[in-house]
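Quick one: the structure is below, and I'll ask about it shortly.
Removed: one protein chain of the complex. Kept in place: all other protein chains.
Right, subunit A next:
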Amino acid sequence: MTSRSAFWRGFADCAPFILIVIPYSMMFGVVARDAGLDVFRTMAMSVLVIAGASQFTALTLLKEDAPVFVALLTALVVNLRMAIYSAALVPHLGHARLGVRALMAYLMVDQAFAVAVKRYESPPPLSPAERVAYYFGCMMLICPFWYGGTLAGAILGQAIPASLSIDFAVPVCFIALVAPGLRSLPHVVAALTSVAAMLVFSGLPWSLGLLVATLCAMGAGVQTELYMRRRADRRTTA
């Protein structure tokens, strides 16, 4: 596989997410205009941040007249998960030049990250150059649609009927992302812990519940994996 074909492979593998990025970004455009931002400010936020969940969080808190530092901290906490993405990509993409990695960092989004890492971890292995090309194939697809969708939503705005329940596209997208990955017991335990911990900690201030639930769930996944490994070891030695 050449770098060029790896790029298009990534592009194709991420293509299904266009269907979800379009409504998601349009919804942000609609919600931002509704909150009183003009088209320019709405676009500025989508271009400078490109992180939907945190943009929605920031917007909601701004509307509620929360202090800027509280809104900022909350939205950054929502994005802290990307530090984990950043670390997870190091073994696969850490070899690239600094300038390339700087661009990769700007383009790092949930859906494309999940697709890219899933590909890197399945056979057949890609060469280092192919991994870089595949990453850009994934990310380049999402980014223009994110901008375009925000712009369309901001301009069309009020024309979208509330009866379309476009807000539901957000959790459906996350469900579609996570469900296929729950193939082993430790992954299922991690997911169930994540839900349970979120229910317990959702009342924590500043969206800290998400971070706490994530850390609990990762720990639960690892502990389940270690437990299964120990049990398998005992069985083979006995």
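Assume contacts are C-beta pairs under 8 Å (C-beta built on N, C-alpha and C of every residue); 3 or more make two chains touch, one makes a residue touch a chain; residues count from 1.
We adopt the following convention: contacts and distances are computed from a predicted model.
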item: UniProt protein name of the chain not shown, from "Carbon-monoxide dehydrogenase large subunit", "NAD(P) transhydrogenase subunit beta", "AzlD domain-containing protein" or "Anti-sigma factor antagonist"; value: "AzlD domain-containing protein"
item: Sole residue of A:Gly36, A:Pro124, A:Pro161 or A:Pro205 that reaches the chain not shown, by the stated touch rule; value: A:Gly36
item: Touch with the omitted chain, as defined above, among A:Ala6, A:Met26 or A:Ala75; value: A:Ala75
item: Residue among A:Met140, A:Val178 or A:Met228 that touches the chain left out of view; value: A:Val178
item: Of A:Gly29, A:Gly153 or A:Gly221, the residue in touch with the unshown chain; value: A:Gly221
item: Subunit A, residues in touch with the chain not shown (by the definition above); value: 16-17, 19-20, 35-37, 41, 44-45, 48-51, 53-55, 58, 62-63, 68, 71-72, 75-76, 79-91, 93-95, 98, 101-102, 104-106, 108, 114, 117, 162-163, 165, 167-182, 186-188, 190-195, 197-199, 202, 209-210, 213-219, 221-222, 225
